[in-house]
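The complex appears here minus one protein chain, its other protein chains still in place.
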Amino acid sequence: MFPSPSFPLTAETWLRVGPYIPVLLRGLGVNIQILLGLIALGFVVGILIALLEVYAPRPLAFVGSAYAWFFRGVPEIVLLFLFYFGLSRTFNIPVSPFLAAVLALGLRSSAYQAQIFRGALLSIPHGQMMAARALGLGPVRAIFHVILPQALRLSLAGWSNEFSSVLKDTTLAWGIGVVEVMRQAAYIRGRDFPLTLPIYLTVAFMFLVLTYAGNWAIGAVEKRLRVPGLETRR
Amino acid sequence: MTLLTVEDVHKRYGREEVLKGVSLTLNRGETKVVIGPSGTGKSTLLRCVNRLTEPDSGRIWLENVEVTSAKTDINHIRAQIGFVFQDFNLFTHLTALDNVRLGLVSVKKLPKKEATDRAMAELERVGLRHKAKAYPAQLSGGQQQRVSIARALAMDPKLILFDEPTSALDPELIGEVLAVMIRLAEEGMTMIVVTHEMGFARSVADEIVFMEGGVIVEHGPPDRLFRSPEKPRTAEFLRRISELYGQEGR
Partner (left out) sequence: MNLVFDWAWLPRLSQGLVLTLELTALCMGLGAVFGALLGLVRVYSGGKFSPLYWLASGYVHFFRGTPLLVQLLTIYFGLPTVGIALSPFWAGLVAMTLNTAAYQAEYFRGAIQSVKAGQMMAARSLGMTRVQAIRHVILPQALRLVIPPWSNELIYMLKYSSIVSLTRLDAGTMDLFGAGRWIQSRTFRYFEVYIIVALFYLALVLILTLVLRWVEGRVRIPGLGTPRRSV
């Protein structure tokens, strides 16, 4: 099906990758935009879902759980197609592929982030809430001033996992036509076929750097925010 | 007559020299009890005997075979030396019966039927035949330690090394394990026992060895050593022990 010509990976081939790197980086920039958008969306919705699951009365808590269950059980690529083609074609809502990607991946991430926050919320000793209430704080203020700050610190470890997985998932936006790094790679492939392998390997390398740099940064933040005595049990 | 010879064994961990030249001999049928403050190298010494820890220098013989020689098949030696650990180390995923049987099948290559019979007999010997199907987590500490003794016995060892076999046990469970060990001594098993159970030491030891700081400070028959220790360090240690555990030891 492929002609299978052979273009060995010589130094000369690698040198020809150089001029394409700015294009790839521009593509990668879009991945990072998706990443930031989806993490922010996932963070806000995730906290809401977690609070619902932990503190809301039963029917509401159940809605939160059902939501999380749906978004955890459906593949990312199906969500992307559902949000992009479903909204834009079936319901005639004009969403761009980029926006659909942020929505689909962000809501999916919210389900996972909710799981992380929920675990953290549940691991905060009951006495903390009681002490806050004893000071006269209402339930909402108690949650925001006492429980959440502790829970968020505890969440950072789980969060670093979620970060590296959503970073990689941004490439799936390629499937609905977002012009991100995979799309740029495909353009280059079309223009300069012998470079296909080195281009993809370069993309892989870029993600390797991003993944490890990101995890390192989260680790550093975790250290900065560490409060003696407040630790995740391992 | 001599079963085990340990000659000038040294061992260091990093900068710290844990064994500073330890020698001893053990006759067949003899029970030696090793006492001494913690951190003085008692466990390290026992582990050097079957090279679970590799000594830095010195030589060890089991009968005429040099344990420390590079040419010796150490697994063959270990199969002849039982080891009972402070925290039992029963195989978590195996029933009591399978714990005792594993060495027979995988090391001694006994046929399954024969191994099962032998393993059941050893469980019987430590009074736990009825617990053959239980997993370690379903047994009390004392029962676990008895299974681990059965596991060692099943291999027909020439010698058993006990490393504080009752230290991890609740006081009320210590007796059942000591009872098994006392019977072994009476039956003529050769044993080295690291323990703080002075009552046990007094009644079954042929010799007490007092170790401190990586050397053997003093050794001798229990009567003499307990009544009139030669070295002040020994006397001091014995006094502290009796303060901790009462006049008779436990």
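Quick notes on this structure:
Per-chain numbering from 1; labels A and B assigned in written order.
Quick note on the criterion: a contact is a pair of C-beta atoms (placed from the backbone, for glycine too) under 8 Å apart; a residue touches a chain by one contact, two chains touch by 3 or more.
Here the structure is a predicted model, which means the values were calculated and not measured.
Touching the missing chain, out of B:Thr2, B:Asn27 or B:Gln138, is residue B:Gln138.
In the complete assembly, the contact with the undisplayed chain comes from A:Leu208, out of A:Ile21, A:Ala131, A:Leu208 or A:Leu225. Residue in contact with the omitted chain (choice from A:Val17, A:Ile32, A:Ala56 or A:Val74): A:Val74. On the side of chain A, touch with the chain left out of the figure occurs at residues 1-9, 69-70, 73-79, 81-82, 85-87, 89-92, 164, 168-169, 171-172, 174-175, 182, 185, 189, 193-194, 196-197, 199-201, 203-204, 207-208, 211-212.
On the side of chain B, the interface with the absent chain consists of residues 50, 52, 75-83, 85, 87, 89-93, 102-103, 106-107, 135-138, 148, 151, 155, using the contact rule stated above.
Here, only the chains that are shown with their structure count from here on.
Spacing of chain A relative to chain B, judged by their CA centroids, is 56 angstrom.
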